[in-house]
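Note that one protein chain of the assembly has been removed; the remaining protein chains are unaltered in position.
Per-chain residue numbering starts at 1, and chain names A and B are given in the order in which the chains are listed.
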Amino acid sequence: MQRRRRRLLWALAAASGVLMLAGLAAGGDGWSWAGFTQLLQGPDAGLIVGQIRAPRTLGAWLTGALLGLAGAVAQGLFRNPLADPFLLGSASGASLAVVAVLAAGTLGAQGLGPPAAGMLSRVGLVAAAFAGALGGVLLTLMLARGAQHTLRLLLAGVVVGVVLTAVSDLLTLAAPEALRGRQVFMLGSTGFLGWDSCLMLGSGLVLALPMAQRLSRTLDALVLGEDSARSLGLALPQLRLALICLLAAATGLAVSQAGLVAFVGLAAPHLVRRYAPGPHGYTLLASAAAGAVLLLAADVAARTLIAPQELPVGVLTAVFGGTYLLLLLNRQSPS
Amino acid sequence: MTQATAPSARALWRLLLVACLLAPAWVGAAPPQRIVSLVPGLTESLCALGACARLVGTDRYSNWPSEVQALPKLGGLDDAQVERIAALRPDLVLAAPSARAVQRLEALGLRVIVLHTRSHQDVRHNLLRLGAELGDEARAQQVWRQIEAQMAEAAARVPAALRGRSVYFEVESSPYAAGPTSFIGETLVQLGLNNIVPAALGPFPKLSPEFVVRAQPELVIAEARNLQDMAQRPGWAALRALQRQRLCSFPTERYEVLVRPGPRMGLAALQLADCLAAIGKDQGMDAR
Partner (left out) sequence: MTAALRAQDLSVALGGTPVLHGVSVDLPPGWTAIIGPNGAGKSTLLRALAGLLPRQGGQVWLQGRPLDDWSVRERAQRIAWLAQQGQAQGDLTVRELVHLGRLPHLGLFGTPGPQDEHRVDAAMQATECADWQHRRLQQLSGGERQRCLLARVLAVGAPVLLLDEPTTHLDPPHQVAVVRLLQGLARQGTVASVLHDLPLALQADQVLLMRAGRVVACAAHDDPQLHAAICEVFEHAVRIQRVGGRYIALPHLD
C-alpha cells in the first residue's frame, strides 16, 4: 500500500515535469520541436517563453493543484464522491461578480449610478471573481446558519447557486454585452496567467496545503459518521467551518485566475483513490498533484490541438475528466 | 547663398536643430507602426484613417475592409491569445474596457489604449484619438466631417411623410430591440424616427412580444433571417407594418454595417435612408 502511494506521487511528479517542458514548447504555432529551438535562439525567447509560456504553464499547474485539493476536501467533507469544489455557491458567486463588472457600463446608465458603475468597471475581473466566490460561500454559510449540519449546507449551497445564477442571468438580459465574457469565464481559460498570477496561486497553495494536512484527520474521522467523530473529541462545527474556509479560499483563488474549470476538482480525487487509496493526509496531497497534472495536460492540449486557434481549457478538462469517470463507471464491479 | 542670407540660413538651421530636438517632446512618441486591434469598430476606424497597412493582427470579428481579412485573427476580447499578440510585437494594442487581456498585455510591457465604442460620440472621440496617435489629426477631422455629411444627407433622404413615425429595430429574435440610447438607436433618432422602446429601458432591452405588438410600430427594421418568420410568431401577424410591408430587411453583411459603431456609420445611415425612401415611394404614403 505504501509503495503504491509513493509510486503514484512519483508518477505524478514525472508527468508534471514532462508536461511543463511540453508547455514551454507548445505555443501559438502548435507543436514543433524545431520551432521551439529556433524560438529559444531568437530575440523573442525571453518574452514568449519566459514571460508568456512559462508563467502560463506554471499557473495552469498551480490552478489545477488548488482545484484538486479543493475537490478532495469537498468529497471528504460531504462524504460524497460526486462533490466538487463548486458545491457551496463559489462558482455562481464568482460568475455573478464577473458579469457585474462586465455589465458595469450598462448598469451605470440604468439606475446603478455613474460613480458606482465607474468603480465597478475599474475593479479587475480577477479581484471581482475572488470576492464573488468568497461571497457565494459566505451566503451559503449564512443561509445554513453556520456549519452545523452537512445536509443543510448542501441544500443552502444549491439554493445560493440557483439564485445567484438567476441574478446573473438577469444582469445579462439588461446588458447582453456581458454574455460573451461570461461564457468565456464559465469555460475557463489559462491564457491570462502571468508571473503575478503564479505568485498569488503559489502563495495560496503553500498556505493551503499545510492547513489541509492538519485538518486531514478530521476528514478521516468523518468516515465514521458525524456523531462518532464528535465522540472522538473533535469540535466538529469549528473544524467544518475551517475546512469550508479552506475550500472557499482555494476554489476562489483558482477560479479568479482561470475561470470555472470543470471536472478537475471532481476527477482528481477519484484518480488518486483508484490507484492508491489512503487516509486523507495522503489523499489531499495526491489529489492536488493529480489535479495539477490534469489541468496542465488540458492546457497544453488546448494550445496545440487546433493551433493557431485555442480551445477553451474547460472543454478539454471536461473531455479528459469526463472520459476518465466514464471508464471508472464501466470498470466498477456490481458490488 | 549671398552674404546677406548666410546668417539667416544659420539661424534657420539652428531653429530646425532645436525643433528636431524638441520634436519628441511635443509630438510625443513616434506614431505606432505595428498595431493590433481587438475591436472591429476600431479596426475600421484605423483603416478609415489610412493606417490599414500598420495593422498586424485583429480580433476574430473584424472583417472590413477586405485587407483586414487576411490578417492573423487573435481571438475575441475575452479570450484574446496573449502569446500570439505578443509574438507580433505590436507597439500599440486597441481594446475595449473590462477585458482581462488589457492587464495581461500591459504587464508584458505592451502599450494598450482602451476605448469605448458605444455611441456616436464615442466614434468621434475614437477617430480623433486615433488620429492624434497616428499624427494625422487633420485626416481624422476630415473623416468625421464626411460621416456627418453622410448622416445629414441620409436625414434629408428620408421622405417627409415617414418622419416622426414609430420604428421597431430588432437585434435578436427573442426579441431584443435596439433602444434609442444604443448606437443604432441614435442613428434612427438622427433620421427623425421615433423608437417604440422608451429610453429608460436601456440600449438593448429584451422586450415582451406583447409590448411590440401593442406598440404597433409603423416601421420594422431587422436582419433578413429574423424577418423571414416574424409574421409566424404568435400574434405578430397583427402588426400593420408587416401586413403593409413597411419593412427594412438587411442581409447579414449589410446588417453588420448598421450595428457596428465605427466610421461606416454614415454609410449605415444612408442604407437605412435608402430603404425608407423606397418604402415611401412604394406606399405613396397614406395617412397614419
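One rule holds for everything that comes next: a contact is a pair of C-beta atoms (placed from the backbone, for glycine too) under 8 Å apart; a residue touches a chain by one contact, two chains touch by 3 or more.
Keep in mind the model is a prediction, meaning the values are calculated, not measured.
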Worksheet, complete the sentence: Touch list for the missing chain, restricted to displayed chains, reads A
Discussion item. I'm checking contacts with the chain that's been left out. Which of A:1, A:151 or A:329 qualifies?
Written reply: A:1
Discussion item. Going by the contact rule already stated, which one of A:8, A:215, A:264 or A:295 would touch the omitted chain in the full complex?
Written reply: A:215
Worksheet item: Of the residues A:223, A:306 or A:326, which one touches the chain left out of the display?
Response: A:223
Fill in: Touching residue (missing chain; options A:14, A:40, A:162 or A:235)
A:235
Worksheet item: Of the residues in chain A, which ones touch the absent chain?
Response: 1, 214-215, 217-218, 220-221, 223-225, 227-228, 230-235, 239, 273, 277-279, 283
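One rule holds in what follows: only the chains that are shown with their structure count from here on.
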Worksheet item: Hey, how far is the Cα centre of chain A from the one of chain B, in Å?
Response: 39
Worksheet, complete the sentence: Interface with chain A, chain B side, in the complex: residues 72, 75-84, 86-87, 89, 97-98, 100-101, 103-104, 107-108, 116, 118, 172, 176, 181, 202-206
Worksheet item: In the complex formed with chain B, which residues of chain A make contact?
Response: 27-28, 44, 47-48, 51-53, 56, 101-102, 104-106, 109-110, 121, 124-126, 173-176, 180-181, 183-185, 189, 191-192, 194, 196, 308-310, 312
